[in-house]
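Note that one protein chain of the assembly has been removed; the remaining protein chains are unaltered in position.
Order as written gives the chain letters A, B and C; numbering starts at 1 within each chain.
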Amino acid sequence: MLVALKIKRFDPERKPAAWWSNYKLEAAPGDRVLDLLVRAKDELDGSLTFRRSCAHGICGSDAMRINGTNRLACKTLVRELGSRITVEPLLGMRVEKDLVVDMEPFLASYRSVKPYLINDEPLPADGRERRQSPAERLRFDDTTKCILCGCCTAACPVFWADGEYVGPAAIVQAHRFLFDSRDRGAGEHTAALLDMKGVWRCRTIFQCTLSCPREIKITQAIAEVKQAIVLGK
Amino acid sequence: MTQVHTFDAIIIGAGGAGLMAALHAERGTNVAVISKMYPTRSHTGTAQGGVAAPLGNMEEDRWEWYMYDTVKGGDYLVDQDAAEILARESVDAVLELEHWGLPFDRTEDGRIEQRRFGGHTRDFGKSPVMRSCKSADRTGHMILQTLYQNCIRRGIRFFDEFFVLDLILEDGIARGVAAVEIATGQTHLFLAKAVLLATGGFGRMFAVTSNAHSLSGDLVASVFRRGLPLEDMEFFQFHPTGIYKMGILLSEAARGEGGIMINGLGERFMERYAPTLLDLAPRDIISRSIDQEIRAGRGVDGKDYVYLDIRPETINRCQSAPGGKTVTAAQLEAKLPDIIEMMRVYQGIDPMKAPVPIQPTAHYAMGGIPTDCDGRVLGGSLSPVPGLFAAGECACVSVHGANRLGTNSLVDLLVFGRRSGRAMAEFCAGASPADPVAHAAEEALAELARLQRSRGPERVGALRAAMQHCMTDKVGLNRTAGGMEEALSILRDLKERYRHLGLADAGQKWNTEVLEAYELGCLLDLAEATTASALHRTESRGAHFREDFPKRDDANWLHHTLAFRAGSSGAGPVSEGIRFDRRPVSITTFQPEARVY
Amino acid sequence: MPARAPSPAPLRRSWLTVAWTLMRLSAILLVPLVWGHVIIQDMLVGVHKISLDYVAMRWASLGWRAYDAALLCFAFAHGSNGLRQVLEDYIHGQTARRILRVALFLFWLSITALGAAAVIGGVRQ
Partner (left out) sequence: MQSLINFTYASTHYRPREGMIAFLLHRISGLATLLFLSIHIVDTSLVYFYPQYYNDFIGLYRLPGFMLAEIALMAGVIYHGLNGFRIALFDLVLPSAWTIQRERLSVRLTILLAAILWLPAGIIMGGNFIGYTFLGWH
């Protein structure tokens, strides 16, 4: 089938304002949007710029807005979209070039929740693993799946209005550690969530959950974090 | 103006190997990690199955058994001193990850849960053993995340989205690397006492591969171009069950749960090739069988794929589920959630209702930069290159020999990443501070500038596609002298055409086109090294199968291949031919035997 | 399994935590209060029957006064804090927000004072 691919372009070295590129490509229904982008770059315009790596939805490089919603280009097939495909960069993040946005603030928010296991107690004397029951492990399973793609944060209207908001991805990471039975750093993970950048800014708008390519129950995780803070866990 | 940075140690690559090394080198060493992608985008994150360690949490297990499996799995081309280290230290490495927070699956009593995996046995091959530690089918993701999290905790310095072009070697001593900051196009020199290469695989030289777009072996090519040898490049693993055309991996677990493969005639063709183990035969054997079916015109609709069938009714009819049990769709969905999702997303097929088209997919480079057991890179005379280290898939220790076992790559990253990190720190402690280097990396920077200005008729995409198809067709599963000679001449022709590339992007910022061109140059060199090494080895062993020499030949070939680029160094691909040397295999415990399963 | 040691850095709360919680607790209370009010005034009574006398009659009962006092406290505080949330989505910066909060507080205080005076003082005739 013939696909009309419309891509929002931006290159400060060439023009101060964004413009649109329109390409017509012969595509199979099973092609990924990423395949089309790669072909457009290979065959039509070498200057088309986007991030990509794994090509099967696990590295989180190619988050972008496809037909109006945030998706991974490599996990979105032509057959889901039909013959008109519009690709734009994520919202709320500074566009560096074409589909590439500045992820640094996003990652700074991620780092602000101290996304690592905090437990300075002595390790088990036999040097073996810290014990954790299957139920305790299951408690935070969902939020371990995050690949830091940014789809969720860039879909959140609160984040659009205020880029200081840490965003759902960072809260998902806080959840990952807050509910790990081995973790002792609840206060440290949540310290960055208490002020105006933090978790209370979430208005449960739910766009994050709908855009997560890993199908993480983000709003639910955020609600659990809020509840943990309110109840002192 | 090129910016200059000085560190004690620099690590190129933020995958499992690089991050593990960073965490172990860090104490007392001023270290920086440079990566062309954000660390969490590294390909380690895609690993599914698990990481082996004889923890014995489920049943008795011993490191000796594990070592034996690794040696036999590698068709006896494994260095047994290294395999012993791998088997012994895997336990510590896995427990260390647990202590750092890795969310392993758990047993009822709270220990790390383990499962069976292809080729891992108890008591030297008697029966399967549960050795693979895992976190559902997201083990690699968890490893990568956990390591990066701990790097954040320790405040390790990262240079993300810096593309390293070339190694700086002066008088045979590693002095640093040259890199481009992708966002700005600014060039940087990183000078250091010690340099660790951990840049992962280079499967993108093939048309159908499970490897990421970014796996182009840039630094492996750089080492090669600097006149250093590459080891065992002919051994490239093809995983039997890749999604048709896309190459996306469908883990062995699908067959472990009873899935079978059928050809275009509806036959369960593995009955022909491996009557006992059938669909659970080793990867190299199955991949080759699929290829033979396709060549015989028995692919589905005469095309180049066969079916993987995990429909419950098929499994039950063939009684192929473990223990001859019957299974239901719900059970399969619970056991293989991610794989089933991938089939649904990428093929639009419900695997509970229809079989799924599959095709072998280029998966893992057993060969690479030769190192000793502490990650020290070995030069031409097999003596270490001062200051140069390598670990992970880009290195060849060699613990995988001619064929890697499932789960063993992750162990390799952890164990040898750790050891090389420590060795680097030790080296730095004894070395004098990095001095400024004269004329550093001029060649690489000039090559990049040349590419950026090139306005010839050739397209990066077209050349890349030609190389990939040439490699898959002629240097894939079945190799012949004729085919490989043809491949060499195609590759040399492509290298010639590479001199006449034309690029559209003249900008400095985020110019991925010029970087892709540079990557292509690297892949062309590695493709040639792979092809020439494969042509050189006139036997069949593990993943390397030659129709014209179908038998293993221990008398002549029980040694590693070392390939050198003949002639001068340089930063672009050139056609100057390749010369060979050999490295003996370390055999300490297990004498080579016929490899039967 | 080893006993759990106390967390080294205990979970803390902030005034935003309190605001968030009160928003929700007041919400549950407001459903009967607000709905009751509008059902009676707008549907059963209707604006055309409301006059000074009507108010005087209604506030003759202490129960209705209490009801309206509760409505005033909860609904207006809830709404004012809601307005703060909305505005703070678009107004950033430490100082701007501080000014905004003071202004909103004064707004809340003065209107509430007016309302309180009326509910307590009743209809002056």
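Rule of thumb we're sticking to: a residue touches a chain if its C-beta (ideal position, glycine included) is under 8 Å from a C-beta of that chain, and two chains touch if they have at least 3 such contacts.
Since this is a predicted model, take the numbers as computed values, not measurements.
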Left-out chain, listing which of the shown chains it touches: A, C
Omitted-chain contact residue, chosen from A:D62, A:E88, A:E129 or A:D180: A:E88
Among C:A19, C:V38, C:A66 or C:L106, residue touching the chain not depicted: C:V38
Touch list for chain C against the chain that is not drawn: 23-25, 27-28, 30-31, 34-35, 38-39, 42-43, 46-48, 50-52, 55-56, 72, 75-76, 79-80, 82-83, 86, 89-92, 111-112, 114-115, 117-118, 121-125
Positions on chain A contacted by the hidden chain, ascending: 65, 67-70, 88, 91-92, 155, 157, 160-162, 203-207, 209-210, 217, 219-220, 222-224, 226-227
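Note that in this section only the chains that are shown with their structure count from here on.
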Most remote chain, CA-based centroid, reference being chain A: C
Inter-chain centre distance, chain A versus chain B - centres from mean C-alpha coordinates, in Å: 27
Between chain B and chain C, centroid-to-centroid distance (C-alpha), Å: 63
Residues within chain B bordering two or more other chains: 110
Multi-chain contact sites of chain C, meaning residues that touch two or more partners: 1
Chain C partner contacts - residues on chain A that touch it in the complex: 118, 120-121, 124, 131, 158, 161-162, 164, 184-188, 190-191, 194-196, 198, 200-201, 203, 226, 228-230, 232-233
Chain B to chain A touching residues, read off their complex: 37-38, 40-43, 45-46, 95, 98-101, 103-112, 135, 138, 141-142, 145, 149-150, 152-153, 183, 212-214, 245-246, 248, 342, 345-348, 459-462, 464-465, 503-505, 507-513
Residue ranges of chain C touching chain A (in the complex, touch as defined): 1-2, 5, 7-14, 16-17, 19-21, 85, 88-90, 92, 97
